[in-house]
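Got a structure for you, written out below as structure tokens; questions coming shortly.
Here the complex is missing one protein chain, while the rest keep their positions.
Chain naming follows the written order as A, B and C, and within any one chain the residues start at number 1.
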Amino acid sequence: MSAPILVCRGLTKRFPGVVALDGVDFCARGGEVHALMGENGAGKSTLIKALTGVHPRDAGQAEVDGRPVHPRSPREAEAAGISTVYQEVNLIPDLSVAENICLGRQRTRLGFIRWGDARTRARAALARLGLELDVERTLSECSIAVQQLVAIARATDIDARVLILDEPTSSLDAGEVAQLFAVVRRLRDQGLAIVFVSHFLDQVYALADRITVLRNGRLVGEFPVAELPRLQLVAHMMGRSVDEVEALRHRERPAAAPGEPLLSTRGLTRRHAVLPLDLELRRGEVLGLGGLLGSGRTEVARLLFGLDRADAGETRLEGRPVSFHSPADAMRAGLALTPEDRKTQAILPNLTVRENLVVALQARRGLWKQIPRAEQDRLVADFTRALGIKTSGPEQLIRNLSGGNQQKVILARWLATEPRLLILDEPTRGIDVGAQADIERLLAKLRDEGLAIVFICADTAELSRNSQRIAVLRDHAKVAELTGSDVNEQAVMRAIARETAA
Amino acid sequence: AAEKPVVGFSQIGAESAWRTANTDSIKGEAAKRGITLKFADAQQKQENQIKALRSFIAQDVDVIAFSPVVETGWEPVLREIKKAGIPVILTDRAVKVSDPSLYVTFVGSDFVEEGRRAGKWLVEKTKGQAVIAELVGTPGSAPAIDRKKGFEEAIAGQAGMKIIKSQSGDFTRAKGKEVMETFLKSPEGKSINVLYAHNDDMALGAIQAIEEAGLKPGTDIVIVSIDGVKGAFEAMVAGKLNCTVECNPLIGAQLFDLVADVVAGKTLPKRIAVEEGIYDQSQAAAALPSRQY
Amino acid sequence: MIVDLVLWPTLAALLWVNRRRPLLWPLVALALLLLFNRLFTPGFFALEIRDGRLYGTLVDVLNQGSKVMLLALGMTLVIATGGVDLSVGATMAIAGAVMARLAGVSIPVALGGGLGVALLAGAWNGLLVSAFRIQPIIATLILMVAGRGVAQLVTDGQIINFEQPALVYLGNGSLLGLPFTLALVLGMFALTALLVRRTALGLFIEAIGDNETAARFTGLPARPVKFLVYVFAGLCAGLAGLVAASNIKSADANHIGLYLELDAILAVVVGGTALTGGRFQLAGSLVGALLIQTLGTTLYARNVGADVATVPKAIVILAVCLLQSPVLRAKLASLRRPAPTALRKEGSV
Partner (left out) sequence: MNLAKFRPSARLWPVLASLGVLILLYAGGCLLFENFGSLRVLINLFGDNAFLGVAAVGATFVILSGGIDLSVGAVVAFTGVLIASLIGHGQPPLLAIGLALGFGAGFGALMGALIHLYALPPFLVTLGGMFLARGLAFVVHPESLSIDHPFYGEFISQTLSVPVSRRLAIPFTAFALIAVVLAGAALARWSRFGRNVLALGSSESSARLMGVPIGSTKILVYTLGGFLSALGGVVATFYMQSGNPASFVGLELDAIAAAVIGGTLLRGGVGYIPGTLVGVLILGLIQTLVIFQGTLNSWWTRIAVGGLLFVFIVLQQLTARRRVG
């Protein structure tokens, strides 16, 4: 067994109303990838933040290479040899990609930043992840996936002893994940200790050597990967027996035949974003949108929902031509969209869970018809139960929820509007296995109730598991439409690859 | 120069009816004489005024006149004007400069004298017995400083007269009223029997405060102020104000006479006074119809 | 004294009710300031009945403070959407000027005219911010600069007097022995509170101020709401302008509301609404405005010269700031309750 690099003992962190970490011990060894697992709100991110000086810890100690460390800021943590990619993209939206990678460590000559050097370094760091892009672009113009890669590139660009990655893959597709893993393995082989958080079990089993499981802020245990079957891992995370989990896993077969068309587009076009696109969305059907990063799936969603205006083409709702000039228009027609970038596009951070949940429904009902408080409370109670949202109460600020639970609130926000067409852009990002199964089951149920669903997901397995039909996009154009038995992972891969080769 | 001269005039602003009358008088006179007047309003800011003066140089005017916002800080720009060979006439307020050749002449009121006259009138009226509240002008402004100084000088010898309250009312009605309200409500407030206000506007505001306190302005409290605007005369006719010391804004004619003299190359005295009077209630009714501002 | 019997229990009750609310600290500051005056400023608390109305410094505080209180109501909503309105002082001047100009025509025309132009001014700001998407501080700076000019244009640079009893009543009259302006403020407050809490407007405003992008994604009418809050701020400024003009029975275009926008913003921020937008505290803004007026009146009453009066003002602002600072409060709290030292030591390796 290799030598421990990062060791912590008795880490405790309390927030008003919650004990997020309760005397957790943790140890990451050099030359190993250590996965940190747990349900949404288990305390993974809090552990990382308490370790790296984002949150002052209430108790506990940490060592790196045997030296005690007590960083009071991420900067000090970095100096102590801990490099971290935090959950959600935490970069500077207004600065360029290159700068985001080099910020704080720019090389200077006579006190002047050497911009050429910064760009070269940034390009090199991105190239290691297999990404080639104009490093002078402003970060906020890049898609969320690219931003995530930039954050990783930044973290791998320094000499560190420990590299912590908190859900780095939540918006990456298979190819990007593979690139990332190659980099991680190389760093591991160089002797770094790597801490990896993810809700994708496949990824964990592909990469990790060892797993630590947290539940409700407490340590459940540390296990070598080889000795921990998946079922057992899930059981540990959920705090149930293996049998119970087995029972939960049982899933009903995809159901009935889709109903009549609800919304269709013909030649829908937007300059720089969507090439002429024909789509048909039917009631009682999940249409998956597949494709690589930046293939234009999000842009299609924006266009459908009236966030962007089409330059050409037409949209028909139940056969009648419509055009949505704003989300409000789309909502009136019964559309809903959960956007991919939760932090900037979805949550109202300083408002409560209740307010975040009812806001879309309220927007639909209009200014004057305030939803009575009793109804609001009932909605919150219903959805909290249905989606298993973990909060200390409806009046908790959403910003203090764990990432996965925030996502559930956003989903609830839209379900509350009882839409006819639900567009989900990466809805399961950052959601734990249990909740993911919950959401998938929910989707199936909604579909069976006659909802039309557009499902965008970077994970092809998840995509094909949940869709009846898949449209594959590449370079902003639809290149294939898979139906019936063609809806499977291999076919999606093939569709993407075929076109890539062409 | 047979042609009419081009005159640049920089005004302080339009902070009061007095100032507006001053502006109108100058503009009107220029129009009457067919003189091209480049007028610039400084919005109470010295820096704007300096900009205007320097622009006048760029515009090649023949004579520059201005009412300085404050007394100091004019050396550099006046030197520049001198270098450009343009004569300068000051109006209304004076400047402090080390080199008197930087301007030709100053035409305007003597604020210290105004304060003195208000004081003297009061000494006579009250026979040297008065508990005085003073509404001061904008802190740091020349009229506020000088009117205070003159007034204090005039009552200095009187043992029976003392100023028990002195507070800035910013030359405005609203502040004048607000400050007077607090004066009257202070424990010593009941003993106040004289109000000296540095301008009519503050006095008019204070009159309201006095009335709201259930007192009779002009009787229970003797009020003397400075400027002589129309509103003050109306108040005197109504018996609410006792005396106003005139500070004459209508200097247009005088100013352009001077401009003509300067252009003609005459030598002028450094200080030219404006004709001003002092009015009490007995003269108010007679004078009111002829007040223009 | 009667005042003491009424005032202190009321304050204590308010403090108790708000003990866990953001309103606590502005209230504490107000209470402390009043206490200071009770102890050290003779006559500050003197109240008597003259001509059937209450007369005293405390009444003046309410009456004089009404202008900033009115402004603060509108400003609160503007700030909550993440904006700011610098033009309210100028809008006051326009409204006052128009009222004075129209005073001779008829009372409804005068009042309607004054409020009408104020609404127009608000709509202008709203248009620039919501349709032209100009940053609020610049958009409203335009009217701040030009508005006072417009007001002077209306009055032709003169101070216009009026004597109509109804117009004079607005700023000087009394209702049930108390200043009419107090009723006006409370009425506007009730109206505003009703508007934001009984409709979804409050939620919409807070959502837009908190994260405008997300609000747009959720289908909220961000632009109409923004437009509306500026119009509302205009209305409040208009009312304040009418009161200010009525106060001195004349429209002094050059001075009505001068620098009052700063006081209004200050009142809102002191009252617990963050300038970054989002959550707002309507009642807090009123308390903030009262605090500012009490301070101003205190300084007059204590004969502090207007020139150096800014120093104590600064000190009070900073003190209120510090009282509200979560960091300082956390520090004080940890002093009061001795920290679990054993754990601490372990922690601070």
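Just so we're on the same page, a contact is a pair of C-beta atoms (placed from the backbone, for glycine too) under 8 Å apart; a residue touches a chain by one contact, two chains touch by 3 or more.
Note that the structure is a prediction, hence the values are computed from the model and not measured.
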Chains still shown that are in contact with the chain withheld from the display: A, B, C
Per the touch definition above, residue among C:Gln152, C:Thr181 or C:Asn211 touching the missing chain: C:Gln152
Selected from A:Ile5, A:Ala35 or A:Val54 as touching the chain missing from the view: A:Val54
Interface with the undisplayed chain - residues on chain C: 86, 132-135, 137-139, 141-153, 157, 253, 262, 265-266, 269-270, 274-275, 305, 307-311, 313-315, 317-318, 320-322, 324-328
Hidden partner chain, residues of chain A it touches: 54, 73-75, 77-78, 84, 86, 90-95, 99-100, 103-104, 106, 108, 111-113, 115, 132-134, 136-138, 141, 154, 272, 294, 475
Missing-chain contacts mapped onto chain B: 11, 13-14, 20, 23, 27, 37-41, 43, 45-48, 50-52, 54-55, 57-60, 70-77, 79, 83-84, 96-98, 138-141, 145
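Quick note on the criterion: only the chains that are shown with their structure count from here on.
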Gap in Å, rounded to a whole number, between the CA centres of chain B and chain A: 71
Chain centre separation (chain B, chain C; CA means) in Å: 34
Centre-to-centre distance between chain C and chain A (centres being mean Cα positions), rounded to whole Å: 44
Residues of chain C touching at least two other chains: none
For chain A, residues contacting two or more additional chains: none
Partner chain C, residues of chain B touching it in the complex: 13-17, 20, 23, 139-140, 165-168, 170, 172-175, 177-179, 181-182, 185-187, 189, 201, 204-205, 208, 212-214, 231
Touching residues (chain side chain C, partner chain A) in the complex: 198-201, 203-204, 206-207, 210-211, 213-221, 278-279, 340, 343, 346-349
Touch list for chain C against partner chain B, complex: 42-43, 46, 50-51, 55-57, 60, 64, 152, 157-159, 161, 172, 244, 247-250, 252, 254-256, 297, 300-301, 303, 305-307
